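Note that this complex is displayed minus one protein chain, with the remaining chains in position.
We just call them A and B in the order they show up, numbering each chain from 1.
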Amino acid sequence: MPLDDTTVRVYSIIFVAITAVLIFTARFFHARRSRRSTGQGAAGFERMPGWIGQGIETGRPLHLGFGGAAIGSEKTPIAAAEAEFFYHIIRATQSSDSAPLISTSSAATVPLAQDTIRRAWQGDPQWKQAQWYPQGDRSIAYAAGVSAMMGVDEPAGHVLAGSFGPELALMLNSAEQLGQGTLAVSDQLDGGAVAFAMADEVLIGEQMFSAAAHLSTDTTALADARVSDVWRGLLIIGLSILLLINLSAQLASVSGTLVLAAALGLLVVSALLFRRS
Amino acid sequence: MTDDFSWLDYEDEDTAADAKRPSRLSGLRRLAPGFLRRGDSSAAESPADEASPGRLRRMFGALPAFIGRFRRARSEVSAADLALQRGERPIEDLDDRLQALRQRSSAHPDSAAESTGQALYDVDDVLVTPEIIHRPGGVISAVALSKAQQEQVALLRDMVGGSAQTGEAEPSSRRIFRPRSGFSLDAAPQLIGSMLLLLAIALPFVSSDFREGELPPSEFHEDRHGVSTAYSLLDNLSRDDFVLVAFEYGPTAAGELDPMADIILRHIMAQGSTPIIVSSNPIAVSHARNVIAKIERSVAPAAISFEESRDYYLLRYLSGGALGLRDLSENFDSIIRFSSTGKATGLGLTSLNDLTLMVVIAERADAIRNWAEQVAPETETKLIAATGYAAQPLSQPYVDGSDEIIGLIVGIRDVYTYGEKLGAIYADYTPDPGRVVEQPTATRTPTATATPTETATETPAPTETPTPTATEIEPEALPLGAGPATAAPATVEATLTATATAPPAAVVPSATATTALIEVIEVTAGGLVNIRREPNTTSDILGVAEAGDVFEVIGGTDDGSWINFLMADDIAAWIAEFLVDQYQMPLDEFRAVESASVGSAQSVLRVEFPLRLGKNRPRLYQVDPPGSPERPEIVLLRDRRHEIAQLDAMTLGAIAAILIIVTGNVFYAMRGLLQRRRGPDGQ
Partner (left out) sequence: MRRMGIAFSASVAFAVGVLTLISLLLGDHPELYGNVAGAEIWAGLLALPAAVLLRLVTLTVAVTIVIGIVNLLHVHAGRGLRRQFYSIVMIASFAFTMYWYLTRQGDTSLLAAVQVPIESALAALLFLSMAQGGARVMKKRADIWGLLFVTVMVIVLLGTLPLPALAPLREWSDWLMDIPVGAGARAILLGIALGTVVAGVRILLGQDRSYRG
């Protein structure tokens, strides 16, 4: 049953308000808790320490790519989330002589990239560490520029987190040829598929927003990730209930008790999975 | 901030920002200048950092030869390199962090002191092997203990006699950076695969023998994503309709989507409708201009030409992605006022509802989603989506789940079907011979041959007239602001286009013209040019003329830069000399031509005051276009030579790709299984 525009707007307001309350609440509780280890051994991050270590010891930079995640567009939150992710990675590379390189295909994101380096890197970063290659969401020119940079600057590894389409294949192929490690995640499904097939490490979907929480014990990042988890859990439960209602309507001959038992079982499994995640 | 990064702790964010250290060389750099890369030459050239083998020997005594064997490639991490290149420097000169590291290392009593005495009797004074410290925390603690580094630590321990106690330092299969050079056997499968793919794609263009698969049907499938309905909507446009065409693709997708844009634009314009092109991609706006120019070049032999802001409109790029589209839906009336070149369009539409149809040609599903979410809900005008194969699976849900989007035209197979349908519609069409245009030389030369009594006159050479770009009246700016030059006889074509209702034969010189000659001017500049009250660019504009218009000359300025002539309603007016050609013409022929010319201000123009823009005078816009092209040639002259070869290349390319993918994965799966059976030691 489609909702009318007014109802959607009201629900949107309620949703945003609850999210804001959840964020504050989660931060409050996480701040009270002692620090806890988060990211060690997490899938997708196993090889990154190796690249960072290699970069530190050989004086080679790490390359971080935003792709088409652009400030000032609908992808602003993605750009902000990846900037947070990159911030923690850069903090981790401080012992290196080479400041990391950040690339973007959105000119509006260049200031964000420079700001991220400025905050995270305690050395003396040069503005050229943030590099723009034109232009747009599916920019082959960007992919070509980054591929060329791989040969020139010889980064120890590449963290490509942002908005990438199939052009990601060019960059990952170049990195493979040069023996450089890659971690990739994209908000675009085709970019995500390419990342899964070709990157050394891959994050999928909403992991791009929780990546920062994996790399630090920063309570704010943890809290944000937790709120996202809560919403996801609620969504799964809600969809499961709807599915069961639909099934029970279609299978009227099946006893109500059986459907109820299945529903409870599904809820328990969901809760367990959620707890494990 | 509470980040914990073990013994490479960095300072808290706030304090770090306040107390930034100056540019520094890390201890490792000082220890190992050989690792400095070419981009860091300034640091490498520092005398303090240069390694001195002589001093090294003094420091280490006789350096064991086996250490040299541990040297690896430049960019690899090698403990032996560290040892070889270490300079003799007092400990207090070391970086603070290295001093702290050394102290911590020394603080662990279980160092390998006793065992080092056997292999490297004096090295243990300098290199004290630390115990590996396991501490929880973020990624940095793992940096200190990464497997790659653990290998190096193990190596170092071996060298100095310590036992590898890391516990986790298993042999790692992790790659260490090793730039490849030259041809290697590893690259052979890739090379062979690439060659196979290229061959598969190229063969259909070489010979028709390599054709595989069925051609697309000549009718759209009725129930497939509403594509049939979309075609019907496009086919039912009429002369006064405006269609918003969004070019949401860049040069990357031109190969696949240009044919789609081409056929949709042709279909729209062949029915006399007017496309309004818009994009949220800045390059796509320019690319759209090229697509139109290509269409125009193809139909030039049929004497059809298009003029921007009359036959089509090209709006400015919409910045901000989805925000730009939202801006379009909310401020449509103001956005359509200006073209991509910043000139006024003169369009009188006020909202998206004034459009008959919207078509989005997009290379990415996100673009279709943005149009579906930001624009389509704000209007009752229907939206048709067109895209390539890559974006189809993700675009389809938006089309299926949206009431506003009618259909999804996909890839070159649908373009083929589209072309077949249009071809069938115009199959019986035969070009009207009366519309065939004469060459410009034929237009100009008779004045010299049929009038023996007059003095010899200059025979103007045919000029290459730039394709007009805007109707805003800025005569001085027009030659610069014009679009790509067309080699076709555009002067005459423009005349015909402008006077679609007038018999073109009027332009063709009559062989029987024997009456007295009069001095005339013919406008040759592209676009609309100003006709002024006085011979200067600041005087009032009385009207406009366009290429091909002919007027009777009555005088001119002394320097010849302005020409005085009579407009159609006998009003004396002035025009700049460089915009026209001046020659002689028989009077009766002139009368015939004059009636076809559009020199009357009242019939052509209306005055608007859209924006002052610093000029306190009205801008004039064309309100009654002399006639948009409405001809089947626009469709029929489409280049379809490589269409079938493209389809075959796509099929063969996909077959080759499947072969490569299957072969490659079977190979790697088998290799993986074999390696597992052999175990980690390869036995």
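List of remarks:
The rule we apply is simple: a residue touches a chain if its C-beta (ideal position, glycine included) is under 8 Å from a C-beta of that chain, and two chains touch if they have at least 3 such contacts.
This one's a predicted model, so the numbers in the text were calculated from it and none came from an experiment.
The chain omitted from view is touched by exactly one of B:S319, B:S351 or B:Q582, namely B:S319. Residue-wise, the contact with the chain that is not shown comes from B:G213, picked out of B:G213, B:G348, B:P377 or B:G555. If you put the missing chain back, the residues of chain A touching it would be 5-6, 9-10, 12-13, 15-16, 19-20, 23, 70-73, 76-78, 80-81, 83-84, 87, 106-108, 110-112, 115, 119, 127-128, 130-135, 140-141, 143-144, 148, 152, 166-167, 169-170, 172-173, 176, 187, 189, 192, 194, 196-200, 204-206, 208-210, 220, 224, 227-228, 231-232, 235.
Residues of chain B that touch the chain left out of view are 13, 17, 39, 189-190, 193-194, 197-198, 212-216, 250-255, 282-283, 286-287, 289-290, 293, 317-320, 323-324, 326-327, 330-331, 341, 389, 393-394, 397, 413, 469, 480-484, 647, 651, 653-658, 660-666, 668-669, 671-672.
What we mean here is this: only the chains that are shown with their structure count from here on.
In this assembly, the C-alpha centroid of chain A lies 27 Å from the C-alpha centroid of chain B. Taken in their complex, chain B has these residues touching chain A: 1-5, 8, 10-11, 13, 16-17, 20-26, 28-29, 35-37, 39-40, 43, 75-77, 97, 136-149, 152, 174-180, 250, 252-253, 281-283, 320-323, 363-366, 370, 377, 390-391, 394. Those residues of chain A lying in contact with chain B across their complex are 5, 35, 37-40, 45, 47-50, 52-54, 56-60, 70, 72-75, 88-89, 91-92, 94-98, 119, 122-124, 135-140, 153-154, 156, 165-167, 177-181, 188-190, 215-219.
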